[in-house]
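Yeah, one chain of the complex is gone here, protein chain that is, but the others are all in their spots.
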Amino acid sequence: MSMNNQGRPTGTGTSSYAASSGSALLPNEPLLFEIGDTEHSGVDLPEVEISLDRLGGFERKTSLDLAGLTEPEAMRHYVRLSRLNHSIDSGMYPLGSCTMKHNPRLNEKMARLPGFSDIHPLQPVSTVQGALELMEELSHWLMTLTNTAAVALTPKAGAHGELLGMMAIKAAQDAAGQSHRKIVLVPESAHGTNPATAAFLGYAVRPIPARADGTVDVQAVKEALSPEVAAIMLTNPNTCGLFEPQVIEIAEAVHAAGAFFYCDGANFNAIMGVVRPGDLGIDAMHINLHKTFSTPHGGGGPGAGPVVLSEALAPFAPVPFLRKGENGLELVEHNEGTALGRVTAFQGQMGMYVRALTYMLSHGGDGLAQAAQDAVLNANYIKARLSHAFSVPFNDYPTMHEALFDDSFLDGTGVTTLDFAKALIDEGFHPMTMYFPLVVHGAMLIEPTESESKQTLDRFCDVMEELAADAKAGNKDRFTAAPVKAPRRRLDETRAARSPVLRWERPVDTLKAAE
Amino acid sequence: MTTKFTPDHEYLRVEGSIGTVGITPYAQEALGDIVFVELPEVGKVLKKGDEAAVVESVKAASEIYAPVSGTVTEVNTTLSGEPGLINSDPEAGGWIYKIEIADAGEIDGLLDSDAYAQLTL
Partner (left out) sequence: MRYLPHSEAERAEMLGVIGAANIDALFSAVPARALKSFDLGLPAHSPEFLVEAHMKALAAKNHAGADGPFFIGAGAYRHHVPATVDHLIQRSEFLTAYTPYQPEISQGTLQMLFEFQTQVAKITGMDVANASLYDGSTGTAEAVLMARRLTRRNKIVLSGGLHPHYRDVVKAYLKDDADLECLSASPEGQGDILDHIDEQTAAIVVQTPDFYGHLRNIKTAADAAHAKGALLIVVITEVVSLGLLEAPGALGADIVVAEGQSIGNALNFGGPYLGLMATRKEFIRQMPGRLCGETVDAEGQRGFVLTLSTREQHIRREKATSNICTNSGLCALAFSIHMALLGEAGFKRLARLNHANACKLADALAGVEGVEVLNKSFFNEMTIRTPLPAAALVERLAARGILAGVPVSRVEPTDASVADLIVLAATELTTGSDIAALCAALAEELQ
């Protein structure tokens, strides 16, 4: 049997802390379907008579049973729901590998200009020259920051960008008569999306072990390279928060073997404006605009994952792409000799392009470099302040934008990484990323980003130290019971997964009453 | 009747030519609450090391490999409704599938209970 994730403790804790009941500031909000009914509406629309002649007999006969709310009811329902969320705006959100930085509101304002938000993807290109110029300008920034030859803007998210980048590699190799290359090398510390993407495209995934210092074993890469290897997928800085010191050597070895270097750019925030991935020898890299360039995470998306491409891969970019024509910018929407095709219906995440470019222009080249340096400074500051109370698995290099600890400092306390993280909730912080990367036992991955002030970092470190001391002092209950101050105590994930309830159903007694 | 183990934490309980496969108490403890089991089809022919089933906990999904080559003769359909049996009773009620062993010689290559106990110390 394989265990492809470390067994995390589950279950809901056993403490007898007082129940958190609903109050004005921490509401217990009923479901929309328990508040509204099918008659109420918050949108005034005229009732029009229609004939059914042009509906082909396909008019709706079944009921929708959709609850509606008037505007004041809706406003209150969603405002009350919102209060149950932690957010960047309300507190530090040090989720490693997620880059939860400040989201400037100018970005939002610009994205809502009608000239960007109220234009259709299939309008004549003569009527959207400003939009195409914006895409061109964003492309220029992305290519300049990475020193690459081309960029495909359209992917909808990081994983989608990865897919596109690997499709481009496959297309390039097919075109060069190299279709026999069926292996992709993926370091053990990689994001789960990397092996998933490679496998999706039919590649066999060969894991590359990490060295004791948390970096990729160059020798192991060289030994694994062969004429059957299509590419390596490497995250740099890696998921342990370390810059791969021999990345150039790896790139050279990969290229010498006729393979491509796909770089996972999820951690680009550590190096933007400071190191250009193109100088390291990458062939393709996706950039998460929702991480590095502050387009909001929005509770899980939408993201945007443009992919920069080297000279060798540029001809294999997907459609649509921009081209300068006689009458301004043109949008090339169909294959003209390229082999990849189309990965989404339209031009990608325009709303995110506007936000990202706004962010870039606000920072300038100098501000982006300063942001990366501050992100690295903050992570090293946390690492320095906590290294005596916590256990640092890799200490040979300075960390980049995130600080990684393992759970050996909790040995013998009966407190797990999960418990520790949940206790952090009671102190007003969002937990760090837990149990990732997998190469470290009970990992705690902390990414403060550049947005946190020294004052906030100090308060965070004080709380972390206090929690560590309390765990070592034997106050296990504080941790296993946590959180007790959140809108909910620990939730029963086993119950949710064993008998999934994925939608609201009208309670049976209400149905009977209606009969 | 003998019970043998794999380094991947499957057990194989051999009775005549039939082996019963499940995961060890150590493995169920490490995985946490099992929420779903994907069973093999009866009649499926497996080679030693093939993926035979998948067990999912809340946080992990793990493949169950065939400890020996053979043909699936029976699966524990009770697990579809009560996957938690793997947690509460991994070695009896939580068995996963039975296999007609093709090559009894392969059994000798598996770990005995002492060797497996050493592995999970």
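A few points about this structure:
In this document, chain identifiers A and B correspond to the written order of the chains, with residue numbering beginning at 1 in each.
The rule is simple: a contact is a pair of C-beta atoms (placed from the backbone, for glycine too) under 8 Å apart; a residue touches a chain by one contact, two chains touch by 3 or more.
All of these numbers come straight from a predicted model, not from anything done at the bench.
Only one of the listed residues, A:Pro209, A:Pro227, A:Gly341 or A:Pro507, touches the absent chain: A:Gly341. Only one of A:Gly365, A:Gly414 or A:Gly474 touches the chain withheld from this view, namely A:Gly365.
Simple rule for what comes next: only the chains that are shown with their structure count from here on.
Considering their complex, residues 6, 8-10, 23, 27, 29-33, 35-36, 55-65, 83-84 of chain B touch chain A. Looking at the complex, you find that chain A touches chain B at residues 1-11, 435, 493-494, 497-498.
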